[in-house]
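Worksheet for the structure shown next.
Note that this complex is displayed minus one protein chain, with the remaining chains in position.
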Amino acid sequence: MGFPPVSHLVLATGCSLVLIGFYGMLTHRNILRIIIGFSLIDTGIHMILVATGYITGGTAPIIDEALSLDAAATRSVDPIPSALVVTAIVIGLSVTAIMLAYAIRLYETKQTLSLDAFTESKW
Amino acid sequence: MVASLLHPLTIFILGLGGGFVLPLVYRLGKTWLKATFFLALSGMALVSALGLVRLLLGGDAIDILTAGSLPPVSISLRFGLWEGFFTASVNCVALLGALRLWPRLSGRYAAMLLYLIFVMGINGMVMTRDLFNLFVFLEIVSIGTYGLLSLEETPAALAAAFKYIMATVLASTFFLLATGLLYYATGTLNIDGLLAQREAIGGPIGAMALLLLLGALLVELKPFPANGWGLDVYETATDGVAALVSVGVSAGVFFALFKLEPLFAGQRNLIAWSCGLTFVAANLIGLRQRLVQRLLGYSSIGQMALMVLALVLLRRQEADGVESGGADVAFALVIGGLFLNHLLAKAGLFWLAGAIGAREWTSWPSLAGRPLLLLAFAILLVAIAGLPPFPGFWGKWELVNALAGSGDYGWIVLILFGSLCEAVYLFRWFGACLQAPRPAAVPAFFSGELPVLVAALLLVIAGLAAAGLAGISSFWLFLPLAAGAALAVIDPILPGQVKCALMLALVLAGGLFLSQGLDGMRGLFAALLLSGGLVIASAGFYRTDARPFHHALLAVLLLALPALLRAETGLDFFVTFEIITLASYFLIARSPAAAPHLLPFLLFSLAAAFFLLTGFAAHRAASGTDALTALGSAGADGALTFVLLASGFLIKAGALGVHVWLPGAYAEAEDDVSALLSAVISKVPIIGLLTGAYLAIRSQNAFGLAHGMGWIGLLTVIGGAAMALREDDVKRMLAYSSMSQLGYIVIAIALMSHIGWVTALYLVANHLMVKGILFLAVAGVTLRAGSRQFADLGGLMRSMPFTFVAVLIAVIAMSGLPPLMGFGGKWLLVQGMADQEWYALAVLSLVATGLGFLYMIRLVHGLFLKPQPPNRAELSSAGSLREAPIALLLPQYALAAAILLLSFYPSLVMEPIAAAIDPAFSAGLVWRGMSLQEIYGYWNPRPLMIVIVAAVMSAIALLAMLYWFRRKDARFLRSTGGKESDALSRFFAFYEPMLGVLVRPMASRFWNNVARGVEALGCLRRVYDGDGQTYALYVLYYFLALYFLGSAIPI
Partner (left out) sequence: MIRRGFIILALVLFGLVFARLIGAYQEQSVLRPLAEHYVTQGPRELGAANVITGILITYRGFDTLGEVAVLFMVAAGLGLLLRRDGDGPSVSANTPLRPASELVVTGTEVLLPLIFVFGAYVIMHGHLSAGGGFQGGAIVASAVLLLLVTQPLTRLRLDLLSITESFAGVLFVCIGLLGLILAGGFLDSRFLPQGQLGAFFSAGAIPIISILLGIKVGAELSVIIDRFRR
């Protein structure tokens, strides 16, 4: 077997991205870097989702000159994961925005972005 | 038109549309903003509540289709009974929460729209039937939470919010991944579609998707140890938002899990372990927590874990095909009851905590000036502790019954242990509030008091509704509570003595009504306890102060006695038993001196109750019915039930070893309350023991069980007497004496023979009268002499002659000297033991009688005969040392008259007793083939009497001789310092060190160590190091653990 199918590659890339995101989120103490870690995880998950919707030899599910209505059943990729990912991207963006806003507020309270400064409540 | 407005879709239109409109309305003015916000919120509550009503009246579930297509093509939602119940409850609480949060929301349209859409999001999570749509609603709820968390701007709160975001974002990320993978594995996102093909979801990817989905939902419910982020938010967020997270977000996530649960059928054990661990760990760690909101956080986490645990255990039973009658109702009661209980009580407590404003419970102010708020506080706490009549109680009852039905006793122990810890930390908080010196600042009415009060009121209503569903025999069970409520309403306006008269009248009327138709032993007990209770309670006239809520509680307590006797099922019995416990608790709590003893009292009472709960559940599991009469016809396998029930009742009776709660509670209550508790209420466990004793008789190893119980009784007799003898405080001495006397009754019951039971009843009557007199007499002494210490008292014979005579009669009646009743009782007891050939027990109980003599002598001598201590002389010269008030003397003499009557005409009581004891039972066990009438005729007391008196006298003579020879011993003189003025005092002082060996406070030390050990387990809290990254790591490990355990153990 030669070159692995394209969706496998996307899937593997997505998984690696998630792992890199985990690593960044767990090891960096700087809140902005943690947020970047989360963004990477998010993107990785989106890639995984898109990859699982791929159909061998499929194209975008848009009916035009390239894809006739009759050929759609056999030549288009699964539209559902793509539709889900659109929604998921918006939600991911929203969460990132909220986290960044918190980062700003946290910086204002302690003049630092290091997580070490924010461990007040415990036990 | 109206019908379509009330369609559940309106909830979303109102939530979203209202949210979108708010920024526009904001420009019109504040009034418009407020009106729109509350209109939308109450509209949502109204639509869901009316929808629920429609379904309850038999309407069909509504399927809401969108986009004009059928699922799975388009998203659909469902509004069925469960959905209606969850949305209506959450929306009502959200409306109340908005009131509470109003000072923070007011004027900020952004916060209002977040709140509105957040609430709609919870409704969406409950109603949606599409997995991805569930994700969207979860995110709506999460983002709403993140936004609302910023209402509190302290650095700690912002940091906590960030940790919360980190953890929940991880959870929702996995939710998204799981959704995508499930779609890949199944080709659908429709929940019904997924449930329909759940057997077919297989392969590594399908399994992985299910585990990740499960993990995401569980993490959102904050499992131990991956829940530090949730606790930090509970601790630091403003109380209104913390309450929303605790009850709102959790409700949405729980319902999602509830819907999807069949998908996780293979993982039920895993879920149960995780939730069981969380429930116990949260409540253990809560024991060491001082911050109120964090404490409530631990409790919240525990409650949610309990709900999930209950869910999976019940569903597992269902899957195993365990048949039990009314399983649907039981399921509804468990899930619905626990949910509603948590929802209202936890939200109410968060709001109350915020309205009062003290961060630590140790520094809570007193609510004494705000009786309504105090009442609401008590209701909320009692509800969370899972006590009747609140919904959580019915839920726990059904849950334990169901678990006993499938033999899951391990889970019962775990659940009850966790509940006990939870009750401890919650009631410790209540105790601190009662003791607090500083009055609370008056909270604002609309945003502070109202939501809490409404939550408490809703709890009461929900509890009564649940009671109906749970199948209690009849609503007369709640008559005591109703009478108490009626007296509580008029409590603030009437003077104390008027309330006392009203209470007595109410108890008399209610008691007569309740005891209608009771016959046999129950009728006898009802007559005895009710009349005794009324006589002793009438002593309350001697207090002229208002005594807030005292009379209401007294009415509950006294009326609960006939209600208990009227109980037909284990449930009836248990509910009334708990009501008695609670009423006693609050009555004792009214005395400031009792504060340190409240917690042990409640703790041991609850432990006792939990034994009973399990016992009744075991009974129902074994016999298939909850009827108490079935206890009498139980088969040979009733031993477990008996041991459980007997353990519970023995704890309540203060058996040696588990007696540590008793002296403090009995002695430190108000004086007339002590009399009532010791004389009347202490008979409640005796009733229980008699009810459950048939089990032991029928069981295979009846003899062993009964004999064991006899020994426990004997040890209690001796231990109680020894401790009484050593006690320098008169009331505590009487308390120990009660314990000792109850021991005799336990022995008598343990005889399991006709004569034994006759004796038991006889002793009950005797003890009731004697202890009533003694405690009331001491009340008079304390009132006049101002002290309860033997060292301060003496020479009262001259100033209080009537009290002296009453005490003398009581002491003679109690110590078993002829000719008064006590003698008959002792005689019968010894006879019974001889019949059973329990000679060791018989001999030892005679020795114990000797000890009893000694402390009785000390009582009479110490109060009345020995000279007055010199430091007290000014009392008599000031004229304050005079006879006790007539209100105290009258009941004493009424009781004394009863003693005399029954002593000289024993058949007056013996006859009904003999007749009362179940003839069917006695048939095989009649003593020497004679009926009791004959026994009494046959009774020739003289020889035995001589033996007893001789034995006791020689024992005392021996002690006196020993004392005589060694009294000049230098060591002894040094130890007492020669302070004791008279011979008898010196005699007691001489033997005190020896008694000291006997009564080392081993039990207290043991229980203190247990408490310390349990609390030490709270060091588990070290896992919460406050670092958001650590928490994120825990969350990831939680997923990993779930994944590897879940894929390794295909259960």
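In order of appearance the chains are A and B, and numbering begins at 1 in each one.
Operating definition for what follows: contacts are C-beta pairs under 8 Å (C-beta built on N, C-alpha and C of every residue); 3 or more make two chains touch, one makes a residue touch a chain.
The shown structure was predicted, so the numbers you read here are calculated from the model rather than taken from an experiment.
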Which of B:Gly29, B:Gly187, B:Gly407 or B:Pro596 touches the missing chain? It is B:Gly187
In the whole complex, of B:Val93, B:Leu114 or B:Leu828, the residue touching the missing chain would be B:Leu114
Absent-chain interface residues of chain B come out as 9, 12-13, 16-17, 19-24, 27, 64-69, 72-75, 77, 108-111, 113-114, 117-118, 120-121, 124, 128, 130, 132-133, 136-137, 139-140, 143-144, 146-147, 150-151, 181, 184, 187-188, 203-205, 208, 1030, 1033, 1036-1037, 1040, 1043-1044
Logged for chain A, residues touching the omitted partner chain are 5, 7-8, 11-12, 15, 18-19, 22-23, 26-27, 48, 51-52, 54-56, 60-64, 69, 72-74, 76, 78-80, 82-83, 86-87, 90-91, 94, 97-98, 100-102, 104-105
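The rule is simple: only the chains that are shown with their structure count from here on.
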Between chain A and chain B, the Cα-mean centres are separated in Å by 50
Chain A partner, complex, touching residues on chain B are 132, 136, 139, 142-143, 146-147, 150, 153, 155-156, 158-163, 165-166, 169-170, 173, 176-177, 179-181, 183-184, 189, 228, 231-232, 235-236, 285, 288-289, 294, 1021-1022, 1024-1029, 1032-1033, 1036
Chain B partner, complex, touching residues on chain A are 22, 25-26, 29, 31, 34, 38, 41-42, 45, 48-49, 52-53, 80-81, 84, 87-88, 91, 94-95, 98-99, 102-103, 105-106, 109-110, 115, 118-123
